[in-house]
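Missing here: one protein chain of the complex. Every other protein chain is in place.
Letters A, B and C name the chains as they come in the text, with residue numbers starting at 1 for each one.
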Amino acid sequence: MVSSWGQHLRITIFGESHGPQIGVVLDGLPPGEELDLESIQAFLRRRAPGRTPWSTARREEDSFSIVSGFYQGCTTGTPLCALLANKDVRSESYTQFQQLPRPSHADYTGWIRYAGANDPRGGGHFSGRLTAPLCLAGAIALQILSRRGVTVAARLAQIGPVQDVPLDLARPDPPLLHALTKKDFPVVDDTKGREMQAAIEAARAGGDSVGGVIQAFVLGLPPGLGDPIFGGVESRAASLLYGIPAVKGVSFGAGFQVCARRGSENNDAFCLEEGRVRTRTNNDGGLNGGITNGMPVVVNVAVKPTPSIGLPQQSVDVQAGREDTLSITGRHDPCLVPRALPAVEAALGLVFLDLFVGAYGVTGRP
Amino acid sequence: MVSSWGQHLRITIFGESHGPQIGVVLDGLPPGEELDLESIQAFLRRRAPGRTPWSTARREEDSFSIVSGFYQGCTTGTPLCALLANKDVRSESYTQFQQLPRPSHADYTGWIRYAGANDPRGGGHFSGRLTAPLCLAGAIALQILSRRGVTVAARLAQIGPVQDVPLDLARPDPPLLHALTKKDFPVVDDTKGREMQAAIEAARAGGDSVGGVIQAFVLGLPPGLGDPIFGGVESRAASLLYGIPAVKGVSFGAGFQVCARRGSENNDAFCLEEGRVRTRTNNDGGLNGGITNGMPVVVNVAVKPTPSIGLPQQSVDVQAGREDTLSITGRHDPCLVPRALPAVEAALGLVFLDLFVGAYGVTGRP
Amino acid sequence: MVSSWGQHLRITIFGESHGPQIGVVLDGLPPGEELDLESIQAFLRRRAPGRTPWSTARREEDSFSIVSGFYQGCTTGTPLCALLANKDVRSESYTQFQQLPRPSHADYTGWIRYAGANDPRGGGHFSGRLTAPLCLAGAIALQILSRRGVTVAARLAQIGPVQDVPLDLARPDPPLLHALTKKDFPVVDDTKGREMQAAIEAARAGGDSVGGVIQAFVLGLPPGLGDPIFGGVESRAASLLYGIPAVKGVSFGAGFQVCARRGSENNDAFCLEEGRVRTRTNNDGGLNGGITNGMPVVVNVAVKPTPSIGLPQQSVDVQAGREDTLSITGRHDPCLVPRALPAVEAALGLVFLDLFVGAYGVTGRP
Partner (left out) sequence: MVSSWGQHLRITIFGESHGPQIGVVLDGLPPGEELDLESIQAFLRRRAPGRTPWSTARREEDSFSIVSGFYQGCTTGTPLCALLANKDVRSESYTQFQQLPRPSHADYTGWIRYAGANDPRGGGHFSGRLTAPLCLAGAIALQILSRRGVTVAARLAQIGPVQDVPLDLARPDPPLLHALTKKDFPVVDDTKGREMQAAIEAARAGGDSVGGVIQAFVLGLPPGLGDPIFGGVESRAASLLYGIPAVKGVSFGAGFQVCARRGSENNDAFCLEEGRVRTRTNNDGGLNGGITNGMPVVVNVAVKPTPSIGLPQQSVDVQAGREDTLSITGRHDPCLVPRALPAVEAALGLVFLDLFVGAYGVTGRP
């Protein structure tokens, strides 16, 4: 335990990178919600490997089938299980890692945690591949949320040393955010996007990898969602976002930048706009005391450079009990960030649908 | 919901800032654990207000009583409830905030969330005062963990623009970390500490406040603790740490710094030390795939500047429906960071005792 | 773990029979609900010991104080903690039971479960005294439910061999049920009630005890409450009812009697009454597939005879490792059933308030 998450809506993720199938169960979905399977498939395609030059060589169509909780085009409200097949599986290249674990990977910790019984192929249950069922669940949640006026959009805020342009956290341009969800490489400033792609390509060419930052916006939320103390949106969102492999930091609004500021500079003054309470700035990322204040929720996610790299690295042969050099052959993903981006959107979709169902009951409708 | 947290060990926090009592229930403690009440009281004193020049004017002794789950000096294993009284309560100064909410505070969101029924005095259930029962629970967990070889120590890594000296995340000096837990103002470099205190005093004098970063180390952990996906240490720790008011960011190891790095630079190479698998660096903060690798777990927590400041601020009179200026009188806490520090240590104590009980069963002993 | 219960509304019970205080935390209550403390106290009095000839000699006023989650006469929606003091505590008489455990009591199993560290005085956390906080929580839930048209009433259906008259499970007379909640000894037929009291008195006089059956009705429920499989009303109710000491059986509607029947005899035919779907009979106790069908929910609870009796019994001296005879002196409760009755009502109040909050959201209002 625990590959499950959620209080009112509960997702359970299962599968291994090279097993026959991976999937997800969603329990607690509002009944009678039409699902557009084409859109879900399109959402999954954004995450799928092998599609872009900056991605891994593995190719997966990520076509899915829903085997329960779905009837006559709509959710039934009973548990929805969706399955994806693993097709492009070349396991021989992974067997060495249980003996000589990859630095900064879960090879070693998984081996210890499961006393050697875990499936090591392709990272097993720890693989980034497990973000596919997360994205699938999130795509369903996002469709349902969009009918309640809520949209989520994320961008690559940073790749290696290259940063996208700053955005007004309080009043981001909705069409601009919407456009991000249609881009192959979602940045606001495409010039910066090309620099980022060059940084990825340079890393790849050097047998290396780069990290980055994803920044996501949730628009259209009513104030008053979330719970105090450990039920705050930050607690809920972080516990889910840290389920995405390679995430090492999660912050909200202005994030770690607030630490160097004074209160007078950082506080988000209240104002009235068309009769509604708003804030002038949004350093708090739309959240006070863990509860939405009606402003956009802004989340920043730090993704580390892919630990699987081509350059030789020092490791330990855990069976022989001696240090050894690890050389990974084959093409690897030089940057996980673009593929982690839809997983971040998916996670936020799940966080807020969970809260809608909690706040408004089984229909998730105010 | 949810003011509860934990999978195997469950804490439930209750109370309001100006109610008669606040407290915590811990369910799932190992039985037969001796508790040193003096040490718990000393731990609570680190958090208590009114003790230092850089703190709020409210004075609370934070003396506690344990009313259940404790017999003949030891935990019984049944739910332990501990209570603290609220004594220094001056509520008249808070009544205005339900009408004219403080920017970046939970006054407005709490009022919406609870349809006006919440207790607004002193921030009610959203008050930083609720970290007292968290610290109490954590102090108990830390005592039990210390018998299993695990210690937690945190420092003020940054206050406003002033940063403490860098530490080697892989091999921090244990006596140096231990010394932190005895300091009134826990920094490694006391010169930097004095600069930080000056920054706090300057903010206070200007009717303003400052934020900061807390960095915590957990030493003595075995490898293999934690669970995959949403059960990872990061997910568990972040969900608890975000329950501490004013926390806006949580990261592990090198945190957001990893985003700009290459994998070859960031990966933590494995090595052997006295026959044990270790890593040379510790950018991952002791965690791979959500599971401990036997290195120190390193956590960074961003705390925003106290939103309650003396300078006038713009707000909205939510009853009259017009913008208005808010002026808060009385002395306020110019920096929450020093008092949030023991709460961070407490939270990590709870995270790992929860994992010990999960991994090893009800005794929490390997 | 686990002294907590509930999915949407969560109660956590703590305390030991002879500790200073016992209590309960309710998290997830709808905000803004007025609480009539006098009525809660009156409800608690029904459970309190020392009040009637057929009860134990221990006298407890069971006066309570609410220390959180309650402001200006109403629930705030944040965790409500209520405390009760233990006053009439004579512990010396219990110390022997950790050595020579009482048959059919939790003395032995508690000692094993907690490796001897549990508080043995008065049964500790296993004591029937812990139904006081359960009743307190339930009394709050019942008040809130009554504003939503739901009432709960229970009767002593059997004490020892004496049975109360049968009731029509489909159309019980509401005034008759309401009258039960006002009776000191809640039976429909008071002649039978006097026979039951005579059976209790005879047991008491013989140093012995008797068991019985409680039958509870929940009226005014809408159809459609509950969830499939493990989320059914039966699963939820039974898991809570078995938290009441001495309960050994829980059934719904016609209960174990249905086993001997044919389907044609047992099925509850649908009919229309004033345009609403109803059933002619109610052998299913208002539940199909775990979900309310709009008929009264009927629950039967089997309570065993009090295990503490005056007659000498065989036990084992677990420290000396030899069989020995146990003689319990002092006056004991010859029948737990009348005092378990309000706990059953309380439990059902909690079950359905939990479901209202789940179905309709944080206000618990359709």
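One rule holds for everything that comes next: contacts are C-beta pairs under 8 Å (C-beta built on N, C-alpha and C of every residue); 3 or more make two chains touch, one makes a residue touch a chain.
The shown structure was predicted, so the numbers you read here are calculated from the model rather than taken from an experiment.
In the complete complex, the residue from A:Pro20, A:Gly149, A:Gly321 or A:Pro366 that touches the missing chain is A:Pro20. Within the full complex, the residue among C:Ser104, C:Ser146 or C:Thr363 touching the omitted chain is C:Ser104. Between the chain not shown and the residues C:Leu29, C:Ala203 or C:Ala216, the one that touches is C:Ala203. Residues 1-5, 7, 13, 101, 103-110, 112-113, 125-126, 130, 158, 160-161, 203, 206, 208-213, 223-232, 234-236, 238-240, 242-243, 245, 247-256, 258-272, 275, 277, 279-280, 283-285, 287-293, 300, 302-309, 311, 313-316, 318, 321-323, 358 are the ones on chain C that touch the missing chain. Considering the complete assembly, chain A touches the hidden chain via residues 1-4, 8-10, 12-16, 19-23, 25, 27-28, 31-32, 65, 67-69, 71, 74-81, 83, 113-119, 124-125, 363. In the full complex, chain B touches the hidden chain at residues 8, 78, 228, 358-362.
Keep this in mind: only the chains that are shown with their structure count from here on.
Ranked by distance of CA centroids from chain B, the top chain is C.
Annotation: the chain A:chain C pair of sequence copies touches via predominantly the same residues, more than half of the used numbers being shared. Averaging Cα coordinates per chain places chain A and chain B 26 Å apart. Our note on geometry: chain B versus chain C, Cα centroid distance of 39 Å, whole angstroms. Distance between chain centres (mean CA atoms), chain A to chain C: 45 Å. Contact of a single residue of chain B with at least two other chains is seen at positions 1-4, 13, 113, 125.
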